[in-house]
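Mind having a look at this structure? Questions to follow.
Of the protein chains in this complex, one is absent; all others appear in place.
We just call them A, B and C in the order they show up, numbering each chain from 1.
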Amino acid sequence: MQTPNPSTTADPTASRLASPFRGDPTMARLLAITIAIFVVMSLLKPGLFFTWGNFSSMAFQFPEFAILSLAMMIAMLTGGIDLSVIGLANLSAILAAFVLTAFGPDLAAGGSAFGVIALAVATALAIGAIGGLVNGLIIAVIGIPPILATLGTGLIFTGIAVVLTEGQAVLGFPAAFSVIGNGSIYGIPVPLVIFAVLAVAVAFLLNRTAFGLKLYLMGTNALASRFAGVDNTGLTVRAYLLSGTLASIAGVVLMSRANSAKADYGTSYLLLSILIAVLGGINPYGGFGKVGGLVLAVLSLQFLSSGFNMLQFSNFAKEFIWGALLLLVMVVNGLQFGRTRPRAAAREGGNP
Amino acid sequence: MRSLFSRNETLVALIIVAFCVVTAIVEPRFLTITTITDLLRNGIVIGIFAIAAMLVLVSGGIDVSFTAIAAFSMYSATKLMIALGVGDQIIVAFLVAAAIGLTLGLINAVFIGTLKLPTLIVTLGTLTAFRGFLLTFVGSQLITNVPPGMRDFARSMIFRGETPGGSFVAVPTATLFLVGAVVLTWFILNRTVLGRSIVAMGGSRESAARVGINVTAMQYFVYGYVGVLSGLAGIVHASLARVANPFDLVGLELQVIAAVVLGGARLTGGHGTITGTLLGVTLIVLINNSLIMLGIPSTWQNVVIGFLILLGTGMPAWQARRRAAASA
Amino acid sequence: GVAVAQEKLDIPTVVKISGIQWFNRMEEGVKKYAAESGHNAFQVGPAKADAQLQVQILEDMIAQKVDAITVVPFSPEALEPVLQKARDQGIKVVAHEASSIQNVDYDIEAFKNEDFGAQLMDRLAACMGEEGEYAVFVGSLTSKTHNQWVDGAIARQKEAYPKMTLVGSKNETYDDQQQAYAKAQEVMRAFPNVKGFQGSASTDVAGIGLAIEERGLEAQTCVAGTSLPSIAGQYLETDAVDAIGFWDPADAAIVMNKVAATLIEGGKIEDGANLGVPGYEAIKLDGKVIYGEAYKLVDKTNMKDFPF
Partner (left out) sequence: MTDLPLVKLSGISKAFAGVHALDDVSLSVGRGEIVCLAGENGSGKSTLIKILAGAQGADSGTIEIDGQARGSLHPIEAVRAGIQVIYQDFSLFPNLSVAENIAFNDQLVHGRRLVDKRRNRRIAREALARIGVDMDLDRVVETLPVADKQLVAISRALLHDARLIVMDEPTTALTEREVRALLQVIRKLQKDGVAVLFVSHKLKEIFAVCEKIVVLRNGRKVADGPAREFDLASLTYHMTGRHVTAVELPPAPGEGSAELLRVEDLGRGSQFDGVSFSLRAGEVLGITGLLGSGRTDLAKALFGLAPADRGRIVVGGRPVAITSVKDAIGLGIGYVPEDRLTEGLFLPQAIGRNVAVGILDRFAGRSGVVDRPRLSDAVEGWVRRLKVATPSTALPVQSLSGGNQQRVVLARWLAINPRILILNGPTVGVDVGSKADIHAIIADLAREGLGVIVISDDLPEVLAACHRILVMREGRIIEEVGRDSADEDTLAHRLAS
């Protein structure tokens, strides 16, 4: 069974049972790359890139897909993948939108916006949780490989969204709602705050809770975790439930940013979130990966993206560079992951 | 142990039959020669892709970049043909596309075989990079006046007939490419030591190296071969569609892999059969081309396709689970 | 004021997606305008058709402090907040193909979508002898314009061509010719008597045309839809496609830029004004929406006049 070679995965703080990226060479490299990109762009477009305006603009842009990447990360840690995140995000958003619009009128009549918004957000989260639960059950109980299961549910979620809306956008939210996606607190974009909170929460969940630590272990070797008394089924279900919930939060941010909800929003984010996850050092075969890496990956891609738009590069060139960057990072990291996926781990549920 | 009925292939076949029966009951017109020719025609390209994807899965890897390779080779080859003014030589198109596909496939192989990087991540990177490169540096304009060679190739048929309704039914020559890919890959995989070595490598890379299989060479072969198949599939696609559109094909990869896994190939490597793959493709193509017949409104089609995919993969998976539990 | 008029204005044209025929033609217009006006007018678009990617580009444009933004929204609703942000910062915004959009100074429409759909239906009906079954295709169920065209057409058929009947629902092609082709095949299998097809995405009629050619039914069937001669040309020649309608994206781009510049220079847009672009000589102003009379209906007789 080929597995990550000790030198790169030995985590000096793991005796304290996991930790953020102190003393992790791959993380250090990613950090260096991110900084490099930032510096280059700042030098190329000093007047534009290295400005508060641009920082804030970027800070409004990445949270929505960064949150989706968090969802993707959770699924990948189990050794699976979640192709339904964007479908679920949109479905949650649309149902939240229905709540908002349904109560829109009595808002005009001076009802409390806050109540309705809370209800809408709650609805979205509930849908996300249910969707994630469905994914989890299909994968862990029935045993469909995650890539197929979530491909299917993704189509279903999107499909339901289309059915509910006839494909059209749902509009007419209370003005207060747009704060979630477009507001700022002390000059800090609200979506950024939301992402930061979620990132910290997920990092805490993964490194400080029994759930997180078991997730890493099950992702490494599902058979061994079963023999160790870990409830793989429950753990997998909870993981996808979490993934789905995160997706729905992304959906809420997305709909507020767009001040509307629609079945086809953010479709390009699916591949992007996978790209970010692997670039961030999440092992797609499970068991390894940190939120810190994910954040760095998000930042580096955003810097490239905005920088290129300022340089008036074509967005195809941007795609090319993204792909190349991923390969570059992998090469410098050398044998980051196993040469082939851990076989024992692949035998049981929760794996692709 | 692998009795006929516990086999994934059998189950998928049964699902296909069941689906056809239902469709035929709902819409008797389903049972026409045209249905078969249409499905065949729409299965050619995805079929070739599936064979390629299956080979990679069997070898213990996974490739999501083949659609980008196909688009890249197809578009560049077409452009080149026009530039060189050899538009009437279809063979040139195939040779050039195969060569480009081979090159791109070998780029994958360098990262995977020589640098020993994980296949999913590498091909995810090349998928993005190849497409980006194609659209940035080769071009993004679609070529509607494809070279006459390609048009003639598309128009040439193995079989042509006419229905009572007075419309043509035909099986395009291009079908031979699918047949060729199937036969050749089957032969390599089951009759040559090379092929068995690939399967063995998919089963255990370490063991393969120990019995003296040159694992790196195998990977170069696999990804090169996949590159060539993809390149050819690209030209076939462009010819049949009579347009070289660099935006085409990319996006199919997951559906193709789904079809292959549906056919019993394992994402953990070492397992996968041609028969199963063809069955998987058949089911996917069937589903995608029968919903109007079933009278399902467009708005509902995604939902239905999603459910059918879950059904098609769920039954074999569930059965495997039960068998595993029994012999735990 | 005058001071402004002198300086070189930055005006991006943000399109739905880069690289495709339609927007390459539009870019020609943008370049033409840039050359004539001396302004820094340029075109940008995402690599994939996705509203959120357009929002990101717009964010970046705002961060670059451009003077005006002209935009062809993939999904108008999704752009409202970011466009509002732009306008709050004093950036002039002109849209195209988004009659319902709010946060713009003006929206340019080559025509009323419903009328355009009806026009296509008239062509289709004429070809079909005003009777028989027909099916309709949209690039995406989520595309407002496509739905408006098709709805306009269906409405027109109901009032004017009672002997025609719609079969099936709006077939979705995901703006993909292969999908249009396969769906057309299936429609012909499910409804053997279908005589007419109306397409919406520029690749729809090409896909339908291909399916019809392979069936050898060029003569018995009629196809009309939105497309460009450069895409549908080969099928117009064989009568597999009988009529296509479109407007010149280049002209639309020039109009957008002109309007944007005019606004910056403090000018006004009046009803009936002549914007100096064919099809927009006597514009109709309806609130923020500027309507032209710019659609072109083309068949194989006059397709050669439109080299794009």
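Here is the rule we use: a contact is a pair of C-beta atoms (placed from the backbone, for glycine too) under 8 Å apart; a residue touches a chain by one contact, two chains touch by 3 or more.
What you are looking at is a predicted structure, and each value in this text was computed from that prediction instead of being measured.
Contacts of the undrawn chain with the visible chains, over the full complex, involve A, B. Interface with the hidden chain, as seen from chain B, comprises residues 1-2, 190-197, 199-200, 202-204, 206-213, 269-271, 325-326, 328.
Residue-level contact of chain A with the missing chain is found at 1, 3-7, 9-18, 208-211, 213-214, 216-217, 220-221, 223-231, 287-288, 338, 342-344, 347.
What we mean here is this: only the chains that are shown with their structure count from here on.
If you average the CA atoms of chain A and of chain B, the two centres end up 30 Å from each other. In chain A, the residues that touch at least two other chains are 162, 166-167, 314, 316, 318-319. Counting only residues that touch two or more partner chains, chain B has 132, 135, 140, 299, 301. Chain B contributes residues 60-61, 111, 115-118, 120-122, 124-136, 140, 204-206, 254-255, 257-258, 261-262, 267-269, 299-307, 309-310, 313-314, 317-318, 320-321 to its touches with chain A in the complex.
On the chain A side of its complex with chain B, the touching residues are 2, 83, 138, 142-145, 147-149, 151-156, 158-160, 162-163, 166-167, 271, 274-275, 278, 284-285, 314, 316-324, 326-327, 330-331, 335-341, 343, 346-347, 351-352.
On the chain C side of its complex with chain B, the touching residues are 18-21, 24, 47, 141, 168-172, 176-178, 181-183, 185-190, 192, 203, 206, 210, 214-217, 220, 230-231, 233-234.
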